[in-house]
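Structure below; questions to follow.
Complex shown without one protein chain; remaining protein chains in place.
As written, the chain order gives the labels A, B and C, with residue 1 at the start of each chain.
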Amino acid sequence: MIPSLDLLLALAFGNLGLMLLAGRNPTAGLLSMILYALQGWVLVMLMPALAEGAASGLAFQVFGWSLSWELNGLGWFFAIITVGAAFFSAWFAAGAWGVQGTRSPWAFHVTLAANVAAMLLLLASRDLLTLFIGWELVTWAGYAMMIQSGGPATRAAYKYLIYGVAGGLAVLAAVVLIQVQAGGLGFAAVAAWMPGISTGMLWALMLLLGVGFGIKMAFLPFHRWQAEAYGESPGPAAAFLGAISSRMGLFGLLILLVHFIGLARLDELLLPLIGLDARILWMWLSALTIIIPTFIALKQNDARMLLAWHGIGQGGYMLLGVLVGSELGVAGGLLHVFNYATYQAVLFLVMGAVVYRTGTAHLDRLGGLITRMPLSYVAMLFAIIGLAGLPPMNGFVSKWMVYKALLDEGLPLLFVAAVIGTLGTILSVFKLIHNVFLGQLRVEHEQIREVPFSMWGPMIALSLIVFITGYMPGLALDLVMVAQTSLGFAALDYHLGGFVTDTGNLNMLAVVSVLLLGMGIGAGIFLLGGNKSKRVHQLDNYAGGHFLTTEVRYHYSHHFYAGLLRLIGPWYITLIKRLEGGIAALTDTLAAGSDGLYRTAYTPILMLAATVLGLALVL
Amino acid sequence: MNPEILIALPLLAAFLLPAARRIDASVGIWWGPLVVLANLVIAAMAWWKVQLIGPQSIALGGFAAPLGIELRADHLGLSAAVLLNLAVLLLWPRETPDKARVSTILLVLTGAGCGLAMSADLFNLYVFFELVAVATYGLAAANGKGEALIASLRYLILGALGSALALLGIALVYAKTGTLNLTELGGMSEALSGPAGIGALVLMVVGFGVKAELFPLNNWVPEVYAHTESRVSALMAGIISKLGILVLLRLIAEVFGGSPGLEFLLWVGVLGVVTGELAAYGAKDMRRVLAYSSIGQMGLVAVALALGGETGFIAALILMLNHLLVKPALFLIADAWPGSLKALAGKGRARPLGAVLFVLLALSLIGVPPLPGFWGKYLLLDAIFTNVTEGAGLLVGLILAATVVEAAYFFRIAARLFGSGEAAEESKIPGLPAVAALFVIAFLALSVQTGRVGDYLKEVVHGLQPQELRMAQSDFPDPAASVNGKGERL
Amino acid sequence: MNELLSIGNLLYGGAAGLIVIGLFAVVARRHLIRVLLGVAVIEAGVNLMLVAAGFRPGAAAPIFDPQAISGPMVDPIPQALVLTAIVIGVAVLALGLTLAIRIHRQYGTLDTVALTRIVNAPAGSPESRAMMQRGGGGHES
Partner (left out) sequence: MRQFASLLFLFGFAFFLSVLVGGLPFGAAPMQVGQAIVEQNIEATGAANAVTGVLLAFRGMDTLGELTILFVAATAAGMVVERRKHGVSRDSVAGFILLAGAELMFPFLLILGAYVILHGHLTPGGGFQGGAILAAAFFVPFLANPGRAFQGHAMAFVEAFAGATFILLGIFSIFREGDFMAPMFLGTGEFGQLVSAGSLPLLYLALGLKVGAELGSLVAEIAAAPGSDDPLIEEPQAAKDL
């Protein structure tokens, strides 16, 4: 087998076919894991060929357009994450979860395979037409993945679909417009054509494509669909979707903003009245995307919804970093894609495990699970430290790079905005781990056990990646640099432990070593210096002079952060919510009107009117 | 084999059927399908002949073109004839009380449809169009239910009024030019560029648009489709509506290319898309949803036709082809489900194959790549951006917004199909109807071979206009040039 | 005055008048028989217009007479077309009337509003059943 793009696509689509046929078989999960691993291997082997682009032999001729595919560095970077996320999700679903935990493991395996295949096709596109085809396939594959658990997920997926179709059609309009105006659709041809176009045209294209790609990425103000859609999906599906699905939007935005338009041109594009340039506009949108959803996440009482809202916010860092444009910023933004995928997958998998055991993800109905599911607890601990962006986990590295880049480039306000987002993150992940794993164990959960290896295995493996790439970010930066150079930016000067820039450097090897040393000393003192604590049952205790009973909750979880939330106020969300409702109501009214029009008793009048108005129009 | 036989054979068989039925009653059952099958073979042979030796012009009765009636045995006409025969054969109604009479009507419909597809004479087109129309009035009433009769009568009134207006348009053209032959009319664009010519085009669009389900001449569509047998609905939505478009296609390609009157067709199409999709969103039962969606799709075709040019015509053809395969299959698949959308819950779990195919076909209507509907929409947008100088954004916006609505109602249905419901008890529902399976197979073949079909459609369009393709927004070409072009024609 | 009353104005004006009168019946009447008759009137107007299109002043009918001196003849084509169009109109009208009779028999009305309500009512709804009963059990026989 010679590693090539063809082989990769063949593996991906072969997996899809296999799952369609054999998805009900108990070994299906294992089979698909092997196939994802093989795809990963092919991707790694493809790495040297990326400089010239790994072309595919697959080609179609339709209506005079030739469709063909070619993988470049940017796509490769996203593809690695995709296949990796799929591997761990499939692992999670391969064992107990897949056999008993879901309505149909077949649906999960098939939709996962379909998503991976569609994403690879998208990431390997080399012109706008194949990009659009891949784009639509990703949208529909994502929809299929979301509806599989039925119930409220169906409604969420429906909402996603409406947004997705609208976004897809905006992209389509832009693609056709470009094809007609530029005469070609190849990325290179379009990039060469772009500098010559008028400002109005550029705004139109940026709006259409930006809306289309932005919807997938749940960019403000198109963020309303995502949390529900991901949150309601079953555990491993949510992990996969949360880890990588939305990043397809980022992929599109990067091609649009960096490859096609170019950051320099963005600087020249001034908004009419305010005088803000387009790049700053995008950066502020990114910053708002970080802040607002993060604080909405604070309000959530369902763990999966909380995570999903965070997923939206984290996307903002990635685009913000890339738009800074310096080597450090771009590397930070892209590294965040990788890092985020790892810990978000862990978080959704852990919640999937919790739901598997307890049947709920509601934060008011959980607590104290640390004693029952310690491995899950450790995995979540690693992941939330990553999500919060604290050392020694990998989230810290990428966020640090983005902060530093913002400061270096003289954008302190955006830096403050990004830090506010991080504060919100810390608050809400504390709420998460506190309400799920710490505090009082509920009586009904006293008998539950840790999930089987097939489920904690991928969680722990991924959380180790979270830690290792935090300890040695150079490992992940190897991958990032492939994408960064492919985008046309200079490579960052990095090493295994961190990076070196003119204004300072970071060496995580040292940071983490010091941290671990400190923790080791602390642990040593604690353990050696006489750990005299005695383990008792949680109700074998008293509070306020009373013995505790099962009815009494001493674990504070209701209305977490109520005061803070009163301060923030919900005005920003209701505005867009009302807009959404208004559009729906308008559609309903127009639909009723049209239906009535076709039920009229006086059909000949319509014909006469059409004739007369038509004659008036053309004569 | 002479392509005229395509018209003569079914009509002859239709004339003989009532008498033959009196000799042996069983004739009424097998006679019709057998003749259509024979006709299909002849059509295929004629189609193949065109592939080999190129388009032919037939002077009926041996009277050369402007004097007599001209038939075109070209790619478009014979492809349509093959598809028509095939569709009639596959969608032969089963549940009608009066089989012999329905056979007669279908035979007439087949012959007239073939004539309509090939005729290149304005008045002859009108005659065949009326013939098809009267046959469909009969088909619409075929099941004898009261509602079907009402729907048929309302359809008849609209159709008759439209035909009268179309005839008025033809009268205007004739009074202005003194000829009815399309080839010759194509060379007289000077005479037709005045108000009489433009008005005639509008009147003919109104008249022929009744059958082509154009807005607002299509009020009959939901009524008729809701009350006829699903096969008849499938037949009418699938192929007969396309015959109306075919007439308009020939008229525009050969005579009225670039006429300002096309703007009317454009807006009629856009409003059809918008109102059709919206009404489908508001509809509460499956038949109506499919009927309204048909209106929307035909609106798209009308927009593509109005834009004209090679891209526009190919877009119209591929959209028609897509709809031709998809809509009958949808009607047939949905036939096994309860009519009301509310009662659909969980039916998809009982019949997963049908439901999955339903979704797949709906995806093509919405225009999801790489299904054929996507290429139609893509080419349509291409034509809009190429040909429309002002207001292209508005047009595209309206069409795409309607598409979002389309996706919304189709996936509301899909979600309901796969949602929870008392599915388990109904696992005895029969599987995919065989005929629907055939349509689905043809659809999949089209999806896989879109590239080749696209090449063929290009040839079809070129066969339609041997002289230089006229772009929609350009002025009329000067008469001398088109006379030269005419000389080389066929 | 002569200008105004020329044969052309009479024919074309008459044709247009017939079309408009017929259209009035079609769009402003609720009774379907009247609507059908309106369509027939429109067709008459259109046919008149078609025949008028072949008119030539002073020309003879297009029938050759070996004895007569051959002068200009009017256009024979519209006459043939009109013959065809008349028959088509008759056929459609007859079918429409048959449908109307049958509908009237079943529902007892030809009012377009009432019929629209029946045809648009969801199957099995009280409305459609009520209308059926009003028409009497005639159609079972």
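Note that in this section a contact is a pair of C-beta atoms (placed from the backbone, for glycine too) under 8 Å apart; a residue touches a chain by one contact, two chains touch by 3 or more.
Just so it is clear, the model here is predicted, and its values are computed rather than measured.
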Per the touch definition above, residue among B:E4, B:E263 or B:E459 touching the missing chain: B:E4
Touch criterion as defined above, residue of B:A81, B:A175, B:A350 or B:L381 at the omitted chain: B:A175
Selected from B:V50, B:L131 or B:A383 as touching the chain missing from the view: B:L131
Missing-chain contacts mapped onto chain C: 7-8, 11-12, 15-16, 19-20, 23-24, 27-31, 33-34, 49, 52-57, 61-66, 73-81, 83-84, 86-88, 90-92, 94-95, 97-102, 104-105, 108-111, 113-114, 138-139, 141
Touching residues on chain B - with respect to the absent chain: 2, 4-5, 7-8, 11-12, 14-20, 22, 58-63, 66-69, 98, 101-102, 104-105, 108, 111-112, 115, 119, 123-124, 127-128, 130-131, 134-135, 137-138, 141-142, 144, 149, 152, 172, 175-181, 184, 194-196, 199-200
Touching residues on chain A - with respect to the absent chain: 602, 605, 608-609, 611-612, 615-616, 619
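Everything below uses one rule, namely that only the chains that are shown with their structure count from here on.
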Most central chain, Cα average position: B
Chain centre separation (chain B, chain C; CA means) in Å: 26
Whole-Å gap separating chain A and chain B, where each centre is the average of the chain's CA atoms: 45
Where chain A touches two or more other chains at once, by residue number: 599-600, 604
Touching two or more other chains - residue numbers and ranges from chain B: 154, 157, 161
In the complex with chain C, residue positions of chain B that touch it: 123, 127, 130, 133-134, 137-138, 141, 146-147, 149-154, 156-157, 159-161, 163-164, 167-168, 170-171, 174-175, 178, 180, 223, 227, 284-285, 339-340
Of chain C, residues touching chain A in the complex: 23, 26-27, 30, 35, 112-113, 115-117, 120
Chain B residues touching chain A - in the complex, by the definition given at the top: 154, 157-158, 161-162, 165, 195, 198-199, 202-203, 205-206, 210, 215-222, 260-261, 263-264, 267-268, 274-276, 278-279, 281-283, 292, 295, 314, 363, 366, 368-370, 374-375, 377-379, 381-382, 385-386, 393, 396-397, 400, 403-405, 407-408, 411-412, 415, 418-420, 450-451, 454, 458
